[in-house]
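Below is a structure I'd like to ask you about.
What you see is the complex with one protein chain gone and the rest in place.
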Amino acid sequence: MDMQLQTSAFAYAPAPESRAIVDIAPSYGLFIDGEFTEAADGKVFKTVSPSTEEVLSEVAQAGTEDVDRAVRAARKAFEKWSALPGSERAKYLFRIARIIQERSRELAVLETLDNGKPIKETRDADLPLVAAHFFYYAGWADKLEHAGFGATPRPLGVAGQVIPWNFPLLMLAWKIAPALATGNTVVLKPAETTPLSALFFADICRQAGLPRGVVNILPGYGDTGAALVAHPDVNKVAFTGSTAVGKEIAKTVAGTRKKLTLELGGKGANIVFDDAPIDQAVEGIVNGIFFNQGQVCCAGSRLLVQESIEDELLDSLKRRLSTLRLGDPLDKNTDIGAINSEEQLTRITSLVEQGEAEGAERWSPDCELPSSGYWFAPTLFTKVTQAHTVARDEIFGPVLSVLTFRTPDEAVAKANNTPYGLSAGIWTEKGSRILAVAGKLRAGVVWSNTFNKFDPTSPFGGYKESGFGREGGRHGLEAYLDVR
Amino acid sequence: MSDKTDKTEQLRLSVFKTYKLYVGGKFPRSESGRVYEVTDAKGKWLANAPLSSRKDARDAVVAARKAFGGWSGATAYNRGQVLYRVAEMLEGRKGQFVHEVADAEGLSKSKAAAVVEATIDRWVWYAGWTDKIAQVTGGGNPVAGPFFNLSSPEPTGVVAVLAPQESSFLGLVSVIAPVIATGNTAVVVASERSPLPALSLGEVLATSDVPGGVVNVLSGRTAEIAAPLAAHQDVNAIDLAGADEVLAKDLEIAAADNLKRVLRPQPVDDWSATPGIDRMTAFLETKTVWHPTGSLGASGSSY
Partner (left out) sequence: MPTTAPNAAHALADVTASDSTLRSYLHGLPGVDAVGLEARAASLGTRSIKTTAKAYAIDLAISMVDLTTLEGADTPGKVRALGVKAVRPDPTDRTAPSTAAVCVYPDMVATAKQAVAGSEVKVASVATAFPAGRAPLSVKLADVREAVAAGADEIDMVIDRGAFLAGTYMKVYDEIVAVKEACGTDARLKVIFETGELSTYDNIRRASWLGMLAGADFIKTSTGKVAVNATPANTLLMLEAVRDFRARTGVQVGVKPAGGIRTSKDAIKFLVLVNETAGEDWLDSHWFRFGASSLLNDLLMQRQKLATGRYSGPDYVTVD
């Protein structure tokens, strides 16, 4: 099912990564207090491979009672875990980092199967970043007094963490690594469409000898997450996901002492000036919106191109899109994988239809989509204005809206004209323009002459309705420390 | 204002002051035309203060938003100079504030003087922070790739500040100064019972090079003014210092609608203790900018 979009004499033969490296059990339990266990009410749900709709496994679905059990286990573990010398906590995290590196190919294949993203990305982006994140925060565990959060920074207690499906294991790492390094214990709910890598992570905790109850994994749907967030014995809530759910969580924790960090949606502007390094800008635009099928909160989903080079840039961009290879996510040459779920595909489809109905011009390269699974062709909208829905709403799919601007002031004004404020891109060869524009953009991460770069040392998070708090770097420690 | 008269001299009727709001650098009355009676600690009438309405809150937000670009774009050095100027101006009007604080909080002259001095010193403390906080909270990040990566703090935007109810001047300044030191603009709801020092502070700010709109002071019922501020879509953050538990919860829920940064009320035993940087970092965003570095040339070390 290698659906390469181009027809070339040099047709790449299928190059599938072997799925034999990963052994998925027919069923998985909840991971509570160091053991896999069924849900109290016995509920289970199926997780499927979005590229084929094949059922991968049946997973226990945590309910309120299980949430309570997990929080109690985490509370019990907190006493000893937080009392451990930082240097000992560090070694557990270093162990975890190393085991992830050892098992990275297995985990990459697993993630690709459960999420639908190309193996190229799980292998070259997700997994290296996951290991690096644990490695980075491991080193902080015994140096917290030097982090600038007071002489004796204290952990908060039990962290309730809810993560999305777009980078399942990486988001787990972003949540668990700093929480454990600072001495907190964790109850984590992975997304309902991608629970498997978190459950494999439970096995890594076992291999690392992590004390029972320090990490608890509760697969489930939104109601599981809501119960976790609302649990009275949770001290810290960390959520990555949609802005709508983020607002609900903020209301839930209102009036409590729970510390809250939110990483939410975005509608990132990728601004291309007429003096941009054009070939690299095209790559950056492609990477900005088609990386992980555009299911990225910091995606560069709005292309703001200077009107004087619009035609030239769009020609280059369309030519480049015609070389994207969509198909089997396990094929090592696949650039565009499957959409994560039917629900998400429906949402993308409906927003794109709305874009067309509102008069934006839709374009996709010639592209045959596989007959089973959830697929959406890379899509461009031109003739888009600030008023179009596709310019305002987060689509969370491989859909780029192209807008134009005339002057740097106008570019900044349009870029900032959104309730979101997560990411932005700037493309120009003029250094002073980069600094001036970067200074005026209301976004937590600004990529100049690059896009979608991540690093454990680099704080990540939004302005405005993209959420608050930072993950990564020294800044990322604050979310898990009692600094006030 | 109470005025003591010397019976041996000819009676002179003192001139009362009409207290007004401070919004956008001007001193309006409440658009509602309402006032309320402010008394001293013993219940004696001091003045009529404007009883601000939700429309006054709206106007204050507009003024604060308008001032944000200029104030956040000013150099940190310049903001430091302006804040220090506030301390200078206060020093010159110390007597007035000692009087007002003594009345408001029922303190002796000497205790009130100590409070006012601590307040002036607080301005000086924050004046010094404007060009240092970025160095403490920002910095370069050693990413694993050919990129220059720098994190810098930036002001959150318009911050609604519910001033502490008890500490009418030191507490007030302790919540305003950190907000504006970092480049935010503020809509301040003065202590409900003791708003006069706050309203007088507006007069000082107006003559201290603080651009109009950077600080806006409203007096009235905290709950009445705070509700529209907490729900306002163009307010970026809210400091709930002056809200009680019940009000704070309601406001936090309202604030979730546009995901305001919320600083929950915390017990403060002693406003005169040296603050940490928490009140500044609560209203700072971290912006991280990436830029490629790479080799100097095509024959460089990168391949």
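Per-chain residue numbering starts at 1, and chain names A and B are given in the order in which the chains are listed.
We take it that contacts are C-beta pairs under 8 Å (C-beta built on N, C-alpha and C of every residue); 3 or more make two chains touch, one makes a residue touch a chain.
Just so it is clear, the structure is predicted and the values come from calculations on it, not from any experiment.
Peer 1: Which is it among A:Tyr12, A:Phe36 or A:Phe94 that touches the chain not included here?
Peer 2: A:Tyr12
Peer 1: Which one, A:Asp223, A:Asp279 or A:Glu356, makes contact with the chain that was left out?
Peer 2: A:Asp279
Peer 1: What residues on subunit A make contact with the chain left out of this view?
Peer 2: So the residues of subunit A touching the unseen chain are 8-15, 120, 124, 275-280, 283-284, 315, 323, 332-333, 429, 449-450.
Peer 1: Spell out, residue by residue, where the missing chain touches subunit B.
Peer 2: 146-147, 292-299, 302-303
Assume only the chains that are shown with their structure count from here on.
Peer 1: Using mean C-alpha positions as chain centres, tell me how far subunit A is from subunit B in Å, no decimals.
Peer 2: It comes to 37 Å between the two C-alpha centres.
Peer 1: List the residues on subunit A that touch subunit B in their complex, please.
Peer 2: On the subunit A side, the touching residues are 132, 148, 150, 243, 246-248, 250-251, 254-255, 257, 262, 264, 419, 434, 438, 441, 443-450, 453, 455, 457-461, 463-465, 467-468, 470, 473-475, 483-484.
Peer 1: Quick one: in the complex, what on subunit B touches subunit A?
Peer 2: Within the complex, subunit B contacts subunit A at residues 136-137, 139, 141-145, 147, 149, 151, 156, 236, 245, 248-249, 252-253, 255-259, 261-262, 264, 266, 276, 278, 285-292.
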